[in-house]
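One structure is given here, and the rest of the page talks about it.
And then chain A:
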Amino acid sequence: MSELVLQHGCAKGGEPYVPQVCRVIDVRDQTHDVKTIRVQTPEGGLPFERKPGQLAMVSLPPYGECMFAIASQGPDYLEFVIKRVGFVTERLHELRPGDEVGVRGPYGNWFPFDSARGRNLVFVAGGIGMPPVRSFIEYALEHRADYGRIDIVYSASTYDDLVYKDDLFQNWPKEPDTHVHVSVYHATDGDGWSGKVGYTAPYLKEVFAEEGLATDNAAAVLCGGPSLYRTCREALLELGFDPADVVTTLEARMKCGVGKCGRCNVGGVFICLDGPVFTEAELARIPR
Partner candidate 1 sequence: MSRIGVFVCRCGTNIAGTVDVDAVAQAASLMPNVVYVDTNKYTCSDPGQASIAEAINENNLDHVVIASCSPRMHEALFRKLLAEKTNVNPYQLEIANIREQCSWVHKDKAIGTPKAIELVAMAVAKVDSNVDLHTTQIPVTRRALVIGAGIAGIQAALDIADAGFPVTLVERETTIGGKMPMLDKTFPTMDCSACICTPKMSEAAAHPNITIKTLSEVEKVEGYVGNFDVTIREKAKYVDYDKCTGCGQCEEKCPQRKIPSEFNQGLSFRTAVYKPFPQAVPSKSTIDPAHCRMLTKGTCGVCSKVCQAGAINYDDVDRVTTERYGAIVVATGYELINWANIYPEYGGGRYPDVISGLQFERLVNASGPTEGHVLRPSDRKEPKTVVIIKCVGSRDPHKGVSYCSRACCMYAAKHAHQYLDKVPDGRCYVFYMDVRCAGKGYDEFYMRTLQDGAIYLHGRVSRIYERDGKLVCVGEDTLSDQVVSVNADMVVLETAMVPPEGAGTLATTVNIQRGPEGWFTEAHPKLRPVETNTAGVYLAGTAQGPKDIPDTVAQAGAAASKAIGLLCRGYIQSNPMITHIDTAKCSGCGACVDICPYGALSLVEMTARENSRKVTRVVAEVNAGLCQGCGACTVACRPGAADLLGFGDEGIMQEVETYAYR
Partner candidate 2 sequence: MPIAETAHEAQGQANEEFRPKILAFCCNWCTYAGADLAGLNRMNYPADVKVLRVPCSGRVNPQHVLRALQDGCDGVLVCGCHPGDCHYSTGNYYAKRRMMVFKRLLEFEGLPPERFQIRWISGSEAGKFRDTIVQVTDDIKKLGPMAADEPSQAVVAALRAKEGEL
């Protein structure tokens, strides 16, 4: 088994701060506060090629700019999953097909889909941590033969907060040797959820025990909020994963996207440029 290698983006000249105008072609509600938005160039093309895990800055004049993981790339569009948390995302939620936004990127590195070939993959995500992970899942399913068994462990606060329900319950389970495990933290009568109720980390261990999963020749991909990240990281290491086989994507306030403005600096690393994807082995060397 070869080591997971994170590759970094190539230099991009010209005007790294200036977006290109894109048109919104599709807006869909995922949950009460999450929407997916698809954009393409005014000519109907793909704004740019991205690799799974990379970021892009979406700007909405006159309101502002926000960095998002690119959840998905279609033949002629990019898809973002946007949770309403602040002023700009509130406005982004008002977008409708035909509206124009600015998009710049891609920024950052990507998931080690090359060096992970041949391995089993375990995806662990919570809430709005799914979209970045999804880009890798999508890639792995497109190149299904290149990878071993795929397990997706996904949780959210409530049933409503689960994003990409179609994929979770319809599409992905149909893929060969692909297993989707979903739990919610809180269930109430009539919310439509009849499955597992519980937090992600214990559920993850349960899944490993029940399905008899092994950690050798596996790679884990982790993304979620601070407490989910902390608990699941520990769970994965307890299950026997080597820190070098666990990759995660980080989030920070970003402005420039090209490793200049200093905002997402953690130790010697700029998340927007050197990240957002890191292995646990790398993160261990970065100060808090």
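The criterion applied here is as follows: a residue touches a chain if its C-beta (ideal position, glycine included) is under 8 Å from a C-beta of that chain, and two chains touch if they have at least 3 such contacts; residues count from 1.
Keep in mind how these were chosen: all candidates are chains of the complex that A comes from, given by their letters.
Here the structure is a predicted model, which means the values were calculated and not measured.
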**Asked** With chain A shown on its own, which candidate in 1 or 2 touches it within the complex?
**Response** 1
**Fill in**
In the complex, chain A touches candidate 1 at residues 60, 91, 94-96, 99, 226-227
